[in-house]
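Structure provided below as structure tokens; questions to follow.
With one protein chain withheld, the remaining protein chains of the complex are depicted in position.
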Amino acid sequence: MIELAALATFLEASVRLGVPLGLAAIGETVTERSGVINIGLEGSIIAGALAGALGALAFGSAGAGVVVGAGGGLVVALVFAVFAVGLGTDQIITGTAVTLGGLGFTGAVYQARFGVTGTALSLPTLPVMEIPLLSRIPLVGHALFAQAPTAYFAYLAAPAAWYFLFRTEWGLELRAVGEEPSAAAAAGVRVRWTRIWAALFGGAMAGVAGAHLALAHAGTFSENMSAGRGFIAIAVVVLGRWNPVLVFLAALFFGAASAAQFFLQTLGLDLPYQLFLTLPYLLTLAALAGWVGKSRAPAALARPWPPAEG
Amino acid sequence: MRLPEQTHAGLVAAAALAVTAVLAGVSLKLGGFDPFQAGAAMVRGSLGGRSALLSVTLVRSVPLILTGLAVALAFRAGVWNIGAEGQLYAGAVAAVWVGLEGGGLPAPILIVAVLLAAGVGGAAWALVPALMRFRMGVGEVITTILMNFVAIYLAAWLVHGPLQESRGVFPQTEQIVGAARLPPLVEGARLHWGFVLAVVLAVVLWAFVRWTVPGFRIRAVGASPEAARIAGRINPDKVALRAFLVSGALAGLAGGVEVAGVTFALYEGLSPGWGYTAIAVALLAGLNPLGVLFTGFLFGALQGGAGAMQREAGIPSAWVGAVEALAILSVLAVDQIRRRRIPILRAGTVVTQEQADD
Partner (left out) sequence: MTKERPAAARLSGIRKAFGAVAAVDGADLLVHAGEVHGVLGENGAGKTTLLSILGGSLRPDAGEIRIGNAAVDLRSPRHAWDRGVGMVHQHFTLVPRLTVLENLTLGFRDAARGWRLPLDDVRVRAEELMGRTGLSVPFDSLTENLDVGERQRIEILKALLRNPSILILDEPTAVLMPGEIERLFALVRDLTDRGVAVVLVAHKLDEVLSVSDRVTVMREGRSILTAPVAEVERRALTRAMVGREPEPFSRPPAPSHGKTVAELRGARMLGRHGEWALDDVTLSIQAGEILGVAGVQGNGQRELAMALSGVRTPDGGSAMLPSGVGFITQDRSREGLIPDFDLVENMALALHRRAELRRGLLLDWRGIRDRTAAAVTRYQVRTPGASTAARALSGGNQQRLVVAREVAEATDLLVAENPTRGLDVAAAAFVHEELKRLVRGDGDTGMAAVVLISTDLDEVLALSHRIVVLVRGRILAVPEQARTKEGLGSLMLSVDHATA
């Protein structure tokens, strides 16, 4: 019975840790389908976390914090989009810079506001909402349906993003932009605007993910608390083959990888904690190595539009 | 021969620096700080006096130059090595591992062994994403970043576990033996011979890229793998793989030099993100190894002055990271504007293939 309880805890933690990854990855899926790879996702997440924390403090409500967090992620993505899409700068380098800038600025704002020592910040947190009946499903019910509202948002966002991409005219245009921008342009689609909107959506989703980290997980903000989730989310998009629903499932799997730490510890396996921390990254690397050959990225991913001259 | 290009790179860097300075000042002003007071504190802390220059700024610039060279070489070859940070840690671990024992070797030999180990460590760390790219077709951007996290946590584990100092109190290793340490360059200052090594390597790399056959191949592959393959009969994968490994070795060397010249031990958080700052260093230098000397020094001064700025003007140290990002974005923007928008700065008329083909 102890094992069963441990398993339930593990599953709950898997979902809890998988949700922010999933939120960011769903957004990035839409961004990448438009031919833009946003390595600055990490910057959007950390900005979402800080904005979420500040918003929750200012309005005294975690829900308001999530909205402000989405805005924070969006603003960072706007910087990325203006450079990478508007000016046509290299997406990889721009994204890296945006991540560095996001981490630097949030750190600076946090230090300026709360002091270098980082007096433990206590925030209003997102309540756990139990869904009647569904949360009673044995084993997985509690894990899936006794979560913060942001988790339910993610459950809805995955199929909604799928529907948008594959069943709407805008989705078709967005995919065309990501595959063959010249063809999309010839068909009258505004390539840059499409890409900018897609990047902004990705940023807002990453902002929600960051707000979830601060307001559902920790109830506090700390510098660099995004801890590389933006990069894992980008890998998760590859693993989920650019399909929002599969991407979300892959994110839950990586939530499980992060949660394995707690699970194995309750089983009495006492591996050092730093080694556990490497686990999600190593698993992502292994999965990429074993998986990538089978999937094809959007053909125009990371290619600037209009194409570089010459 | 490439004089016009060099002039442009200098122009781009100067314009980008000006933009960065203005934006940085504006951001301080908006944050309620006095930009001029901050600037003065920054200059005092980084360049104001012998100790600031020889014990802070130049010492800081050494790992930035070495990782900057690593990034510049990789980018030149069309390899997006964002993993200098992890490779630096791998090099530091390897250097400590050799330097702790020492095997009773005399100083010059042991120092060489420590630095070699660091280079091999960094190259080995780069080998994983390199093989993933060239054997399995997995892009190196994400894999190098993931490898950074793995390296940082592994180093943390080592200094908390197997390699922790004997009292088991601090998260760091024992100090490496005296014979494994780089001697000081100037009496009474922290500047060490690693600085000379960095300068020599920058010059060597510059000449290598400019004048040699493999250097030319690297440039060709980076500029256009298709043309390198078809017009140059060069195997782009082979060239890029080698450049990737050398890049990893240079970043590893940065870790080794830091351990052998400054810290003499491995710490958790040994690098404040040099491997990432290196991207700004390399880009601002126009990927030119000689330029890296200057931009490495510049960012060394920025980081060196950050402490003084925090003490004297109360500006959070994390703000420096934001300035680095501003610098990268400014370079990208200025370069792009030069290429596309402003005819006076443009090298020549531009006709795209489709237009020319009509």
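We call the chains A and B, going by the order they appear; numbering starts again at 1 in every chain.
Please note the rule applied: contacts are C-beta pairs under 8 Å (C-beta built on N, C-alpha and C of every residue); 3 or more make two chains touch, one makes a residue touch a chain.
The structure presented is a predicted model; accordingly, all values stated were derived computationally and were not measured.
Enquirer: Write out, one label after another, the shown chains that touch the chain missing from the document.
Expert: Visible chains that the missing one touches: A, B.
Enquirer: Per the definition of touch given earlier, which of B:A14, B:V112, B:V203 or B:A227 contacts the omitted chain?
Expert: Looking across B:A14, B:V112, B:V203 or B:A227, the contact with the absent chain belongs to B:A227.
Enquirer: From the list A:L172, A:L249 or A:A289, which touches the chain that is not on show?
Expert: Once the missing chain is taken into account, the touching residue is A:L172.
Enquirer: Residues of chain A in contact with the chain that isn't shown?
Expert: 167-173, 175-176, 179-180, 182-190, 296, 299, 309-310
Enquirer: Write the list of chain B residues that the hidden chain touches.
Expert: Answer for chain B: residues 1-4, 211-214, 216-217, 219-220, 223-224, 226-233, 347-358 touch the chain left out.
The criterion applied here is as follows: only the chains that are shown with their structure count from here on.
Enquirer: On a C-alpha centroid basis, what's the spacing between chain A and chain B, in Å?
Expert: 28
Enquirer: What does chain A use to touch chain B in their complex?
Expert: Chain A residues touching chain B: 37, 39, 79, 83, 87-90, 92-94, 96-112, 116, 223, 228, 231-232, 234-235, 238, 272, 274-275, 277-278, 281-282, 284-285, 288-289, 292-293, 307, 309-310.
Enquirer: Contact residues on chain B for chain A in the complex?
Expert: Chain B residues touching chain A: 27, 31, 80, 82, 128, 132, 136-138, 141-143, 145-147, 149-150, 153-154, 156-157, 160-161, 273, 276, 279-280, 283, 310, 315-326, 328-329, 332-333, 335-337, 339-340, 350, 352-353.
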